[in-house]
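Rest of the complex left out; these chains stay put.
Labels run A, B and C following the written order; every chain starts at residue 1.
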Amino acid sequence: MIVVLKPNADPKKQEQLTSWLEDMGVRVHVAVGDYQIVLGLIGNTEKIDAELIESLDIVDSVKRVSESFKTCNRKFHPEDTVVTVGDVKIGSGNFVLIAGPCSVETEDQIVGIAKAVKASGANLLRGGAFKPRTSPYDFQGLKAKGLDLLKIAREETGLPIVTEIMSVTDLPLFEDVDVLQVGARNMQNFDLLKELGKLNKPILLKRGLANTLKELLMSAEYIMANGNEQVILCERGIRTYSDYTRNTLDLAAVPMLRELTHLPIIVDPSHATGIARLVPPMALAATACGADGLIIEVHNDPMHALCDGAQSLKPEEFDQVASKVRAIREVLA
Amino acid sequence: MIVVLKPNADPKKQEQLTSWLEDMGVRVHVAVGDYQIVLGLIGNTEKIDAELIESLDIVDSVKRVSESFKTCNRKFHPEDTVVTVGDVKIGSGNFVLIAGPCSVETEDQIVGIAKAVKASGANLLRGGAFKPRTSPYDFQGLKAKGLDLLKIAREETGLPIVTEIMSVTDLPLFEDVDVLQVGARNMQNFDLLKELGKLNKPILLKRGLANTLKELLMSAEYIMANGNEQVILCERGIRTYSDYTRNTLDLAAVPMLRELTHLPIIVDPSHATGIARLVPPMALAATACGADGLIIEVHNDPMHALCDGAQSLKPEEFDQVASKVRAIREVLA
Amino acid sequence: MIVVLKPNADPKKQEQLTSWLEDMGVRVHVAVGDYQIVLGLIGNTEKIDAELIESLDIVDSVKRVSESFKTCNRKFHPEDTVVTVGDVKIGSGNFVLIAGPCSVETEDQIVGIAKAVKASGANLLRGGAFKPRTSPYDFQGLKAKGLDLLKIAREETGLPIVTEIMSVTDLPLFEDVDVLQVGARNMQNFDLLKELGKLNKPILLKRGLANTLKELLMSAEYIMANGNEQVILCERGIRTYSDYTRNTLDLAAVPMLRELTHLPIIVDPSHATGIARLVPPMALAATACGADGLIIEVHNDPMHALCDGAQSLKPEEFDQVASKVRAIREVLA
């Protein structure tokens, strides 16, 4: 940690700060510049509150040198992580196509869509059984019944299933689910993350609406610090002033996360835009900037979908996107 | 709901849309303008997905007329709600001053601070026992032990206690807590909100970092729809591009929420700014724009606080703020 | 325009509003819902201030039906516009690659880079002569001398030149420039836009840091309303809370603008990210989502560039990007 003092900082206060820091167990290295004094803190600075130091009146600013995310940090683990779901590999050059409806509605619906997306090349089936909805009066999902229908679709097609978990108390119901998804609103539901860290199962962790990449990585760290290192990160749009799409898809996060972490990174163009006709171009863009996969909403009858019909592709539209995605993957290879 | 069609919309598609809408149980009123056709939907439009309609190629835009928040809506409940905690009343002209440390640390600390803030006019004692922290490696609070210390401080001072709950599974521990706080990160943890709706206890609901006022009200609605109407709303800063304070305190939310809802509205200047020396001016500003109360972090020894020392006032600083707050309240009266 | 009244709006005030609206020259169509009254305003509503109406106490909300952008609106001009610069066509399937240094520095530098980017397939040469800098103490560009050097590079390579104009008073110096660029900070410098509207020359209009697509289109409208319809729009990143790139590249703007307007749309991945190693992936992503072109910073010696070296590609890096861009264009064809 580096502490920059204000010009003409009171030497007595500087001494007090130094001894306080030494009490906290770090060594203090003093560098005197032409203009300001800089303290370099050496040793374990994890316990030192940078904002507190910054609030002192002799301090100009503080900068952390070492990063607080460890297990997911590429610095300490240079090789890409590959997450495996059945026969499907994700990351390090293995691209995954996850598709399915926003909500599971009926057996016919989910099995029909599962067969269609499999035929178009999808590797995993998604479908919501527990639905986070802004309004308590909106459809909240079929819950346990929805999970059962997903398992039927898995049996019929062989596609592993991905579905969202919203609460620790629902965990027993998810035992036979292949990939557990943490939604954007729960990215910092730390109690949930800790419990997921005790599982031996891939976790699909979506970036929160207003979270930085560092916060996303710290949430991955919550899962990994508890023992489960099978985490897939997902960029799904952030909230900005821009008002013509539901969120602003932040695609530069893909190559940037690639530098920061060894975990696989996928993109959700459906929730990011909220508009079906913007999903194909943004799916191609996500592929072109190097994502390890896509998660796309597909519905056989968007007009009658119980949830988020506005952003769902029809199976034939998904088929076209999937084939262009493959072509772009070849350009990148 | 109002549906504006594009100019020269295909009449056949318009007919299909109309009969689909009628199937959903609403009447469709057609108004032909000089330029575009406007459909007015009459009846219960709750079930109709505005975004889906908006995604149709003949539709230009859609506007909801009726609001989705009901129980907390001032339109249907014009008088201010007063939330009562012991002898303390909050709302409708009753101003509340909540103060205490970020984290409960020791009996001496919490009792000492409780006595100090009571002497300065605080009505409720705050203190964190379960702490949401971005990093799994940071101090996570004293948990059950912290709740016990809070209760000791309550016994010593008579101040009711406010503390944050992070997970449904911890609920039994909070039985004897006076006000349960939902933190910003959990504002859309809908499973938690539903459970809190079953209690007969005031809930302090903080606005999420990137949530609109409507979303805040919908989260209040989750609690109220389950039977608990004792909800206090709290503005605590939103996330913006602005980088010199931790968050941007959105004080115009106070008079705006006043129009939209009958619930009490308080402000947290400590978390909003993250910088102790900005807390006094922002506390006064919040009071001046009509807040029903303040929640402020106070610590006897910010340099050694285990959490958020940077934003804590010392007891003597709090005392000065409290007296100026009272003077501003008199100007407004 | 549609005006939704509050439930139980005072009928007398409604009458006053109606006659005020009729005085403004519009007809008022009244639709009585189960719940609220809706006024439909028919005729020329351009002069009516929607925010003023919305502020009346009997009014719940107001919605404009017709859009305020006309000349650039695809509704009134369904075919794509093609902007022509010498032999280069931009838009409607014609892809343009614009490249060059942030700042023009010396004849050797600009001619060298121009030759290199031409060899890699660039169609236009960019280079800043007048530089908008946050600090008055930073290098402000070579100005008139820089324009002269650009013209030399044009003569040597045949590449038309694009450069930024910052002030109306500099216009005479730009007579012999092929495309005039309006930077993000000047997107709403309306006096400048009006003057550019009187030229017969393509204008490259960059989206402002915090501007909506509608505001971008209204700024294009300022130019076009004055007679110059050769406008190229450019997405170059917006300002959000996200802090790891200089701006957040909003690529969904590309397909969305495609719907709203017939003008060509290009993307600037260099300014959007501010980090050279993120430029190639974002250039490919922009291509994949359907941009009509790219504007990319290239410098032979980024370490010694006088401005924005951090975001410049070396010529050999640009060459690789250009060839992958072409391959992706073929996938889309």
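Everything that follows uses one rule, which is that a contact is a pair of C-beta atoms (placed from the backbone, for glycine too) under 8 Å apart; a residue touches a chain by one contact, two chains touch by 3 or more.
Please read all numbers here as calculations on a predicted model, not as lab measurements.
Colleague: Given 3 placed copies of the single sequence, how many copies form the entire complex?
Modeller: Total copy number for the complex in this file: 4.
Operating definition for what follows: only the chains that are shown with their structure count from here on.
Colleague: Measuring between Cα centroids, which chain is at the maximum distance from chain B?
Modeller: C
Colleague: Are the two sides of the chain A and chain C contact the same residues or different ones, given that same means over half of the numbers occur on both copies?
Modeller: same
Colleague: Take the average of all CA coordinates in chain A, do the same for chain B, and state the distance between these two points in whole angstrom.
Modeller: The computed centroid separation for chain A versus chain B comes out at 26 Å.
Colleague: Averaging only over C-alpha atoms, locate the centres of chain B and chain C and give their separation in whole Å.
Modeller: 38
Colleague: Please tell me the distance, in whole Å, between the geometric centres of chain A and chain C computed from their C-alpha atoms.
Modeller: It comes to 31 Å between the two C-alpha centres.
Colleague: Any chance you could list the residues of chain C touching two or more other chains?
Modeller: 210, 240-241, 243 - these are the residues of chain C that touch more than one other chain.
Colleague: Can you tell me which positions in chain A touch chain B when the two form their complex?
Modeller: Going through chain A, the ones touching chain B are 20, 46, 49, 51-52, 54-55, 68-69, 132-137, 166-170, 185-186, 188-192, 194, 208-210, 215, 218, 221-222, 225-226, 239, 246, 274-277, 302-303, 305, 307-311.
Colleague: Looking at the complex, which residues from chain A come into contact with chain C?
Modeller: 210, 212-214, 238, 240-245, 248-256, 272-273, 277-278, 281-282, 284-290, 324, 327-328, 331-332
Colleague: Applying the document's contact rule, which stretches of chain C touch chain B when the two form their complex?
Modeller: Contact set of chain C toward chain B: 2, 4, 6-7, 29, 31, 33-36, 38, 40, 42-43, 60-61, 63, 65-66, 75, 210, 239-241, 243.
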